[in-house]
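Showing just some of the chains, left in place.
Chain nomenclature is as follows: A and B, assigned in order of appearance, with residue numbering initiated at 1 for each chain independently.
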Amino acid sequence: MIFSKRKTVRFAHCDPAGIVFYPRYAELCNEVVEDWFREALAVDFHVLHEQLRLGIPAVRLEVEYLHPSTYGDTLEFTLRVREIGNASLTLNLIAWCGEQERVRIQLKVVMMSMDTLRAVKIDDDWRAKFAAFQE
Amino acid sequence: MIFSKRKTVRFAHCDPAGIVFYPRYAELCNEVVEDWFREALAVDFHVLHEQLRLGIPAVRLEVEYLHPSTYGDTLEFTLRVREIGNASLTLNLIAWCGEQERVRIQLKVVMMSMDTLRAVKIDDDWRAKFAAFQE
């Protein structure tokens, strides 16, 4: 399965050159991951943090900026699971504008206990949820 | 030479887990590069864009999050030039808190004409400025 989510490029995302300010893609990436958890995995971030006491801090982020985007553009983000480690999860996101790849993102997070602030093993339930988006 | 710049981690940088929200490091990276241009290369971003009609859009960003930071922490960013291409520049930044490496960043930008929106060759003057920060 591939998770996909449409985002409008906003005035607030753009810099004086009129194109998306590159750090904004890291924010958009986080939004898409948050959407994936809520909409596809059925676990809202608030529930994840406050009830399940789990967090998913980033350990590595790679962003390739292929083509610039401007406000008014509609970007279609796709999200795939690339790798499920013992406590880590690696995601691949691509922002498409029509058939043009605009940005490619690889994000590695770890599953962490909010109580101990230490990495925790991804259990079988989570592993199954994540694996459904692995190709 | 190494450029170094102190940044205070602010309340605004932190998320509900109380640690720096990972996209904020991309913003801090941009701040340090802006500081480097103004303070070390003597070219303010406003002059760069509006007078010299040059921009330096990102083409690739890699961030490794080694240890979390919280508000009140003082981070010492170091910036080195890693590679000077025909039209591209690759920078290495490290955010230190005391002797602990918190975050490692590699940013590749291209020099672009603001008029044609195309990459332009890095001329000898710029090359010399950048090379002074290459080891």
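Simple rule for what comes next: a contact is a pair of C-beta atoms (placed from the backbone, for glycine too) under 8 Å apart; a residue touches a chain by one contact, two chains touch by 3 or more.
In this text the structure is predicted, and so the values were computed from the model without any measurement.
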(request) If you could, jot down how many copies the complete complex is built from here, 2 of which are displayed. (result) 4
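Here is the rule we go by: only the chains that are shown with their structure count from here on.
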(request) Please report how many Å separate the Cα centroid of chain A from that of chain B, as a whole number. (result) 23
(request) In the complex, go through chain B and note every residue touching chain A. (result) 16-17, 19, 21-24, 26-27, 29-30, 49, 55, 57-65, 68, 114, 117
